[in-house]
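Complex shown without one protein chain; remaining protein chains in place.
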Amino acid sequence: MVMNTIEGPGNHDLNCLTIKELEKHAYNLMDKQTRDYYNEGADSGSTLRENIEAFGKYRIRPRVLRDVSSIDTSVEIFGQMNSIPLGVAPTAMQKLAHADGELGTARACKNMKVAMGLSSFATTTLEDVAEASGDNPNVLQLYLFESREHSHKLIQRAKKAGYKAVFLTVDTPFLGRRNLEIRNQFKLPPHFKIANFTEDEDAALVDEATGNSSNQSKQRKPKAEPVSGYHDGEKRVLPTGPITFHSHAANPTLSWERDIEWLKQECSPEMEVWVKGIATGEDALLAVHHGVNGIVVSNHGGRQLNGALATLDALPEVVEAVQGKIPVHVDGGVRHGTDVFKALALGADFVWVGRPALWGLAYKGQAGVELMLRLLSDEIRLCMGLAGVTRVQDISKDYLVKVSVLGLRG
Amino acid sequence: MVMNTIEGPGNHDLNCLTIKELEKHAYNLMDKQTRDYYNEGADSGSTLRENIEAFGKYRIRPRVLRDVSSIDTSVEIFGQMNSIPLGVAPTAMQKLAHADGELGTARACKNMKVAMGLSSFATTTLEDVAEASGDNPNVLQLYLFESREHSHKLIQRAKKAGYKAVFLTVDTPFLGRRNLEIRNQFKLPPHFKIANFTEDEDAALVDEATGNSSNQSKQRKPKAEPVSGYHDGEKRVLPTGPITFHSHAANPTLSWERDIEWLKQECSPEMEVWVKGIATGEDALLAVHHGVNGIVVSNHGGRQLNGALATLDALPEVVEAVQGKIPVHVDGGVRHGTDVFKALALGADFVWVGRPALWGLAYKGQAGVELMLRLLSDEIRLCMGLAGVTRVQDISKDYLVKVSVLGLRG
Amino acid sequence: MVMNTIEGPGNHDLNCLTIKELEKHAYNLMDKQTRDYYNEGADSGSTLRENIEAFGKYRIRPRVLRDVSSIDTSVEIFGQMNSIPLGVAPTAMQKLAHADGELGTARACKNMKVAMGLSSFATTTLEDVAEASGDNPNVLQLYLFESREHSHKLIQRAKKAGYKAVFLTVDTPFLGRRNLEIRNQFKLPPHFKIANFTEDEDAALVDEATGNSSNQSKQRKPKAEPVSGYHDGEKRVLPTGPITFHSHAANPTLSWERDIEWLKQECSPEMEVWVKGIATGEDALLAVHHGVNGIVVSNHGGRQLNGALATLDALPEVVEAVQGKIPVHVDGGVRHGTDVFKALALGADFVWVGRPALWGLAYKGQAGVELMLRLLSDEIRLCMGLAGVTRVQDISKDYLVKVSVLGLRG
Partner (left out) sequence: MVMNTIEGPGNHDLNCLTIKELEKHAYNLMDKQTRDYYNEGADSGSTLRENIEAFGKYRIRPRVLRDVSSIDTSVEIFGQMNSIPLGVAPTAMQKLAHADGELGTARACKNMKVAMGLSSFATTTLEDVAEASGDNPNVLQLYLFESREHSHKLIQRAKKAGYKAVFLTVDTPFLGRRNLEIRNQFKLPPHFKIANFTEDEDAALVDEATGNSSNQSKQRKPKAEPVSGYHDGEKRVLPTGPITFHSHAANPTLSWERDIEWLKQECSPEMEVWVKGIATGEDALLAVHHGVNGIVVSNHGGRQLNGALATLDALPEVVEAVQGKIPVHVDGGVRHGTDVFKALALGADFVWVGRPALWGLAYKGQAGVELMLRLLSDEIRLCMGLAGVTRVQDISKDYLVKVSVLGLRG
């Protein structure tokens, strides 16, 4: 898509000219529990910070005296046009940030022609989001529960609602340790719902095991407390009670062999199956081998294994391993248009942003998400223009140089 | 030129012994809009900072027991003698700093025998500056507008006024994003003029398209609002209205093929054509190929593409590519005599300083610019003496060592 | 050992979720003399800090989609099962931290099934500790005194009490310079005893030389002042007076040839002989050559030679030299489960923590040590799970990448 202008001085929100400022506003607007939940990384938070700082290892080599009066920032994703090579990553419980919640995000994405990932643990049903999105290409993020029945239902609903792909999150066999979340004894306030599963809850039959998993407590009462799964020394005991993020999201039993095959069958032919949370070349090869449709290099925004490689640092080995056989996306720490440019130059086909969308919501609901997308879109276009590139596919390693010292980044 | 002394304690301005102190004084003396406009870099400002810090990667290897009682710091530029291998880079709207404006700079440069670059967007006409400069070798910085008529006129006037060369700025296909400038809604105060174009404005015929560009709004009234150019999806729409930096400076249509040839014809035979804003070896080769007379390695003082390589870091690949066929200059972050020495040791023929001259103006008008030049001149001479070098052309890579860690710099 | 759960939100001490927080609490709870004594490193403290920061040079490469529902964190040590690959290192005078002292540590270790090292300079007798430990595998740390009689007695008592091994500390030929300790004129308060030697003191016959050492002052009165050993220019003069850490711990005469042989005979066959304080591949080879049973790579928590290599940085050359012939342990700066994972990936068989146990004691006595062990145990298990590893022996170099820049660590 060829857009017309690079934002002129007249159209700015003078209070919020950068993602950094957006973050600051959101920081002040969110209540403590939400702010901590959204902003925190696991443990000391070093991977969260390093996701951001990794971009500081690269410099751009701008080319000059090329006619860049017509720049096309668009890319194709799931067969549709995306205005920029960037989407909004799935993040849970967006109503915590603003009443607009996932609908606000969906509408902003639609207006900006940007793909959206919807979390399994959204506070809005996937059907409502799909409706708000129209024909914008959306993706359902999946935590494949130990009780497959839930996932089966979810997938079928997503198919019906027109989702283009399922992103199976694979970096969450256990929940990362987030100490502020623990200290705050984080809970979704009662007036919000994990919308995609309330139906199951109302049926009060939340936790049937399926397939070859062990099978227990079928006669539990409705409104029981949520209990995480565990291993009793001999066998795995499944989570029980209402479906919450803390009890049900983590699934340590997932494996390439058993679950990817099942998932592909469930999703086909309407939806693609991607894996989100790949961080090594070895696993990228396995992903190709097991026939997934795409990879998202991710460490869950630094919320899972603290001490893992920054995603930008893991990206090159994944790109190298995949050799173009399937698309490679990346998320984590993208806060500038130049970050997008760098990720693409290192071989990513597309990037996703998580927290910036939440900050946008917190700032002004749907309008805030749009503002966030506009800021990044302007910066991407400007970066391309100043680097002398007019098409996304021309962004290559030639435009980058790695610096030995981390250097400075604001 | 052989100067006599290294500044003795008697002749100092004890309030201002370093460029750093000059910066501090200027900071306090300028109004906020001007300070922000002068000092800011694009986006987070990391490239601005890195331009400065890049000098910290090199250490000097001083040689001893050589007779250095007679040091010649002079070099030739455009066939004339320059007292030091340094000039004052073109910066726009110098009257914002001090009533002396460009005339103050010109006189200081003349007194110190130092070349001056005049911005297209000066607040003084190029003729007045030329007159103040006498036979000091000056250069006209050019933003080649989409409406060539303006540029044509400017070039012919510059020729007539005796300018030695045109520096075509090539790093500004779009304006870099400078957030303070946006937030301050920066505008030249009404009592100042973009002096080189007021004539055009008075004629109220500001924006005729030329050549193969599209052509519109000929019937606009005088004093219309300035409007930037843009691409409407199908074709390029030219800027209109009074000529301002924000509306007219950026020109995304420039290309080696079309515009350099035109410019060479316009300037020849009196003026040389240089390109200012080269940052890669590839473009340096193209510059040689297209027959320009010289190159300024520059990233516009960190004001255009934030994330670009520091100019000192880009310099070696440019020097390597050019192989001495045309002169290579560099600007960005020069604040010490040792910085000049390092740039020259890495292969530059000459360096330019931008902000330090503006700080000099803000501090004391013409006298402040002279002080700035005296400080740097003394430091250059002292550095050469302490390094054991008596002629500029003897400064070579042998006098440098690159350190792996950034180290410290004050 | 297969443990069941990763700590759920319900069981946390919300005031103390990390070792860092534990340190902070302990800092506030200890009196100044104790705090300084426990926390200080030698000289400027740079090695102490670098022990910790060295872990920041490595990133973990997590593998996904492996069934990690059953994780076994246990390892064998001295033929017994340890719940995690971590033990509590010997640290002197634990009653300074809390009345529970070494008994508290012993009981916590026993409850958590974690090996304990007992310092020669404990404030509790080795027999009392052994009793509290039951069949938990304990180790006696040994300062081999110049007067062998003391050491002989101690060793025989340790044998009888069931200690599994002796850790001969070899990095203390002299005491490191700890300036706060000097300034505070550190002394064990009179109501505490260096418990293992009070018996000797009561006999008022503290300092008989043995073997080929010189022999003097047999007729000294009880309760004389402790005096360090020294060299009078011609011969070595032994320490005299009551046995204190400052007078008797340092022994500059120790050598591979003379002392290791003697020690092996003293300890065999019941107890193994290890050397604690190896920091080079060369000495590791000598250790193998002289038939010791194992090595602890250690720099005494940065309390001896400031400026020595961080232990994690010394570990690889030791592992390389030893080639699996004897076990290699490491201590120094371990504060996170990921630190343990990294040390093991670099080839350590086991790690020890020193100060964290003291902080645990200071915080809540035995319960505090248990909390410390629980935190680290949870983190180790979680790190393994998130990295895709289910058995300690599978942790290998493949899971690590060294980063060129130190990066960030909280």
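Chains here go by letter, A, B and C, matching the order in which they are written, and residues are numbered from 1 within each.
Operating definition for what follows: contacts are C-beta pairs under 8 Å (C-beta built on N, C-alpha and C of every residue); 3 or more make two chains touch, one makes a residue touch a chain.
This one's a predicted model, so the numbers in the text were calculated from it and none came from an experiment.
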{"item": "Touch partners, limited to displayed chains, of the chain removed from view", "value": "B, C"}
{"item": "Option from C:G79, C:P190 or C:G233 whose C-beta touches the chain left out", "value": "C:G233"}
{"item": "From C:I60, C:L96 or C:I260, residue that would touch the chain that is not displayed", "value": "C:I260"}
{"item": "Residue touching the undisplayed chain, where the options are C:I278, C:L312 or C:V328", "value": "C:I278"}
{"item": "Chain C, residues in touch with the chain not shown (by the definition above)", "value": "43-46, 49-50, 53, 57, 170-171, 173-177, 179, 182-183, 185, 228-233, 236, 246, 252-256, 259-260, 275, 277-280, 282-283, 286, 299, 304-310, 313-314, 404-406"}
{"item": "Missing-partner contacts on chain B, residue numbers", "value": "2, 4-6, 8-9, 12, 14, 17-18, 20, 56, 58-70, 336, 338, 341-342, 378-379, 382-383, 385-388, 401, 403-405, 407-410"}
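Simple rule for what comes next: only the chains that are shown with their structure count from here on.
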{"item": "Classification of the chain A:chain C interface as same or different, half of numbers criterion", "value": "different"}
{"item": "Degree value of the rotation bringing chain A onto chain B, based on Cα positions, nearest 5", "value": "90"}
{"item": "Centroid distance [mean C-alpha coordinates] between chain C and chain B, Å", "value": "62"}
{"item": "Residues within chain B bordering two or more other chains", "value": "none"}
